[in-house]
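Note that one protein chain is taken out, while the other chains of the complex remain in position.
Just so it is clear, A, B and C label the chains in written order, and each chain counts residues from 1 on its own.
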């Protein structure tokens, strides 16, 4: 049986081509697959569409990817942060396209892609400027918007433990978007803190079953990001 | 802090009134909350709408509820089984209404209720006789049906462990519909094999967080149902 | 109540002169905490609403939800004990209470959107007499927009409370006839807690339930530039 564990982050991001749509896990720095993002920058792919809750902070992670001018468009719920100056500058200069998506709608659109749901109706955003251009419908007397799935070519996520079959567990609030993003990409790549043997993960406690994961890479050193971000 | 654990199954099903819509967990006998169903029969509520994967087998569980003439309508994916004679007889006599729902659509409609999704499009059932009366739409060149959430007054489910806050874990394939049904009822009632103290369940391995559970009852004796059923 | 009374303010240009006192931020948070029933599931928005937690005695069994996948959120950790994987929606380090749990964003927003939260408390730029909320976008067309979970919380929680200063720093009322800032959601707000009053959104408009000592309904109407109704109880700041 072949293992999904690859040798290093370079191998993990192999084959990511320019023009790809990439889901990137994390909420702030919790669950952010920093080493995979660095490898993606080194990989050189450009003209990317990035889907992530935030648009990067400081000059690391997604901000570094943006600063390297690899991103054509970003879908996120909260680009503006106290130190999102890289995104802010590109946005004001008209050099990056932004699709602002409410956080729950972002999670649900990603889930819909993974679950094979063609589209869904949600009350979130109805009657707001984020409803512009969207179909709406009254259901049980309440206004709803029609929202479409966000399918991706790749998902880069960070988990805690993996086995060679790609089964994953997460750690605390670093779980956030990982499990839904894992379901929605053609190729999901997980960086994990530790790889364990097959059978070592409790079958009742596996959060992401291996069917959703293509590649696993162990990155022991975890970045200790600061607490400077100020909003969700 | 008050506990969600009630003394017995009678207390657990207290307040279930005639005319209620009730989700009942289980796939065959795995995860079926047998003691809660027995208590529901004793409780006397009638004119019920039942939502469950199967329509009962033998003369126990849902079949007993049907035999007691408490059920007006059932939504399920697989009523016909080798020993579903109670349902079969009522159905042929026109004494029970059946809404046949594909298994995945059943799970997703229940999830949609729990997740506050107004409606969703799925390819499942498009172009079949189960599409009758349903809105359809072509999305990305593929036919989809519009499916609506199944909201319920009560959910009766079986889990393995609970704590006084209503956090639940399940056991093996008895998990099946429990976690989604728990989210979709105004009042979710779980029968469990054991109640543990607050803090004894691993926060990473809780499957149903207590926010979805109103009442917990411990029923140690687990029925050993036979293996006579023959189909999903 | 932890109220430290502050002097009222004067805005000569607008001609609004308060003779009364106002609640400080701690007292505002404490006032909301009083209205949260024991055992409730609650989401506290970023900023001032987060401080409500300081006024919720753990014995009351109020369970705090954080939209990034936590139920049973506890207070900030002791200095030096911050865990970068354990943060709240404001990305500040927090702790987990016994009996808490972690889950993904899909389930977290199912809790929100599916009506499982008893209460959420949000900040506001503006609240209209119809209960419309504007709290995500200050209206400037060149601003970097950011919405986060605000729209989901506003439509999803069973009751939506707003906790905010009554006036902006420029002295303008945050209670308005009609929001001029972009909406978060229409008709979603149930109750408004300010430094001056507690106000219900009703089908008949805004009804003042409590007013801080030294203020009259007339004065409140004047600085709010709104017709407010009610027979408010006078309360200490």
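Just so it is clear, a contact is a pair of C-beta atoms (placed from the backbone, for glycine too) under 8 Å apart; a residue touches a chain by one contact, two chains touch by 3 or more.
Just so it is clear, the model here is predicted, and its values are computed rather than measured.
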Touched by the hidden chain, restricted to displayed chains: A, B
Absent-chain contact - pick from B:43, B:84, B:188 or B:219: B:84
Selected residue (touches chain absent from view) among B:21, B:43 or B:176: B:176
From B:68, B:100 or B:139, residue that would touch the chain that is not displayed: B:100
Given B:33, B:61, B:125 or B:210, the one touching the chain that is not displayed: B:125
Where the missing chain touches chain A, by residue: 1-2, 111, 113-117, 163-165, 167, 183-184, 198-199, 201, 203-204, 206, 209-212
Residues of chain B in contact with the chain not shown: 27-31, 77-81, 84, 87-88, 91-92, 98, 100-108, 110-111, 122-130, 143, 170-180, 207, 222, 224-225, 227, 229-232
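Note that only the chains that are shown with their structure count from here on.
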Relative to chain B, chain with the most remote C-alpha centre: C
Top-ranked pair of chains - ranking by C-beta pairs in contact: A-C
Cα-centroid distance, chain B relative to chain C, in whole angstrom: 37
Inter-centroid spacing, chain C versus chain A (mean Cα positions, whole Å): 30
Centre-to-centre distance between chain B and chain A (centres being mean Cα positions), rounded to whole Å: 33
Junction residues of chain C - those touching two or more other chains: 96, 102-103, 106, 109, 112-113, 156
Of all residues in chain B, the ones touching two or more other chains: 115-117, 203-204
